[in-house]
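Note that one protein chain of the assembly has been removed; the remaining protein chains are unaltered in position.
Chain nomenclature is as follows: A, B and C, assigned in order of appearance, with residue numbering initiated at 1 for each chain independently.
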Amino acid sequence: MADSLLFQMLHMEMAHALCGEQEKGLGALEGVGFRVGQGLSERLTKETPSFKDELDVLKFLCKDLWITVFKKQVDNLRTNHQGTYMLQDNNFLLLSQLSNGKQYLEEAPKFLAFTCGLVKGALSNLGFDSTVTAEVPGMPSSKFQVVIQKS
Amino acid sequence: MTVHNLYLFDRNGVCLHYSEWHRKKQAGISKEEEFKLMYGMLFSMRSFVGKMSPVDMKDGFLAFQTSKYKLHYYETPSGLKVVMNTDLGVGNIRDVLHQIYSNIYVEFVVKNPLCSMSEPIQSELFRAKLDGFIRGLPFFSARAG
Amino acid sequence: MAIFSVYVVNKAGGLIYQLDHYAPRSETEKTFSFPLDLVLKLHDERVVVAFGQRDSIRVGHAVLSINGIDVNGKYTADGKEVLEYLGNPTNYPVSIRFGRPRLSSNEKLMLASMFHSLFAIGSQLSPELGSSGIEMLETDTFKLHCFQTLTGIKFVVLADPRQAGIESLLRKIYEIYSDFALKNPFYSLEMPIRCELFDQNLKLALEVAEKAGPFGPGS
Partner (left out) sequence: AGRGTESKKMSSELFTLTYGALVTQLCKDYENDEDVNKQLDKMGYNIGVRLIEDFLARSNVGRCHDFRETADVIAKVAFKMYLGITPSITNWSPAGDEFSLILENNPLVDFVELPDNHSSLIYSNLLCGVLRGALEMVQMAVDVKFVQDTLKGDGVTEIRMKFVKRIEDNLPAGEE
């Protein structure tokens, strides 16, 4: 879709501009993602009734939020039922043009920072504090680990 | 029917990509010189056809052929030049060259933040997608060659 | 159908004969008020449109006349610079005729030698063994056909893309060349062809070939 392309292009340029020069590096990009996550989860949950539990919120992230931003659902959600969740996207939109193997692997983190912020922001808007980290087993798949802080 | 080779040039004459599939004769000069010679030819060809044309042109130079091969040419308004050499049996493949531009170059170079638009393309994904696309063309088969 | 022109080029790339058979005129005269809404520039000693298209005035068209008086290259008839003249508001309104510039004989010489080198590069860059130089060149407005003799003379015909029978026309021209140029004692090889009979027979051959139409029988 043409207008989803604008988002991708903007993300691309942010990853280049925000992480390029200053050493603040990924923090700025994560900050932008955080604010977008807050805003999106606000809009996406206007009509939905409140969530049953933590897992229900994570399912919302993997479906509604992921489709809006990445045009597909998360491929695999696993949890240890103690507040740690693993989201796996086997064809992550923001990596799919880069490579489908090892090339550019070392550059991957700056293309995941925004999304870590996005997930963190969405959760915080729904009342959950979390830490989100990401890793790339091999392009273009990516894994996001979400650890919910017990309040 | 055969596809011999393919060149991609940016608007300043940098050879962004070159690959070959069935090539029996090299140019007898280094690859760098060959790219410069090819680009120089295309650059002069553009002004040659522009002056020779009896009426105003739209697409301009499309192709030329010799006794043994046909060179197909496609240029975008942004100055990207796609050049494909095939055997003489291949007709108008302008839409194929446009597909290379829109489905492969735009998708895996323009939308790849780690790909500069004015240096030779390093992305392996781009090379794999291009190679796959060319091998899948109906006129690619080398059996005849 | 149309055959636009014929060029004969010698071994060294020198133009030894040129005929414009059919040169469609595309000219437009229009009155402009200041400021001119076309961007003009100097190119090859002519003032041409660099940007901006109005009605049938196209980028690349040259200023041919101002207020009905033909210009002389980049100068007006009375020797003033065209660009300066058109930059001065007091000369407005002004009537300007734009059109595709005719090729000067100098330009034709340059284009012939340009094709000569393109022809050779086409062979050098061939991915196949034993390739000739460029035999046919396709554009959206014309096809250029080239037949090179074993002695290195190139016969080049520019025609409408759908014009058929050009291969046999080229052979016909080669015959006329050997009959009326080579066999003419006053003609020295590789020099410009100024033989009346060559001219007449060539024009006749073009008429015949044109009537063959898009897919008519080769003459």
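The definition used in the following text is that contacts are C-beta pairs under 8 Å (C-beta built on N, C-alpha and C of every residue); 3 or more make two chains touch, one makes a residue touch a chain.
Model, not experiment: these values are computed from the prediction.
Student: Counting the whole assembly, list the visible chains that the omitted chain makes contact with.
Tutor: A, B, C
Student: Consider the whole complex, including the chain that is not shown, and state which of B:7, B:61 or B:101 touches that chain.
Tutor: Going through B:7, B:61 or B:101 one by one, B:101 is the residue touching the chain not shown.
Student: Considering the entire assembly, which residues of subunit B contact the chain that has been omitted?
Tutor: Touching the missing chain: residues 11-14, 36, 39-40, 43, 58, 76-80, 98, 101-102, 105-106, 110-111, 117.
Student: Which parts of subunit C face the unshown chain closely enough to count as touching?
Tutor: 34-37, 39, 50-54, 58-59
Student: Touching the missing chain, which residues of subunit A?
Tutor: Touch set of subunit A with respect to the missing chain: 1-7, 9-14, 16-18, 22, 24, 28, 31-36, 39-40, 43-44, 63-64, 67-69.
Note that in this section only the chains that are shown with their structure count from here on.
Student: Just curious, how far off is subunit B from subunit A if you go by their C-alpha centres, in Å?
Tutor: Each chain's C-alpha centroid was found; their separation is 39 Å.
Student: Express in whole angstrom the distance between the two chain centres, defined as the mean CA positions of subunit A and subunit C.
Tutor: Distance between chain centres, rounded to whole Å: 61 Å.
Student: Suppose each chain is reduced to the average of its Cα coordinates; what separation in Å results between subunit B and subunit C?
Tutor: 27
Student: Quick check on the complex: what are the subunit B residues that touch subunit A?
Tutor: Answer in residue numbers: 107-108, 111-114, 122-125, 128.
Student: Could you pull out which subunit C residues touch subunit B in their complex?
Tutor: 2, 4-5, 22-24, 26, 58, 60-61, 100, 103, 107, 111, 114-115, 117-118, 121-142, 144, 158
Student: Show me the residue ranges of subunit B that touch subunit C in the complex, using the header's touch definition.
Tutor: 4-5, 20, 22-25, 27-28, 34, 37-38, 40-41, 44-45, 48-69, 71, 85, 87
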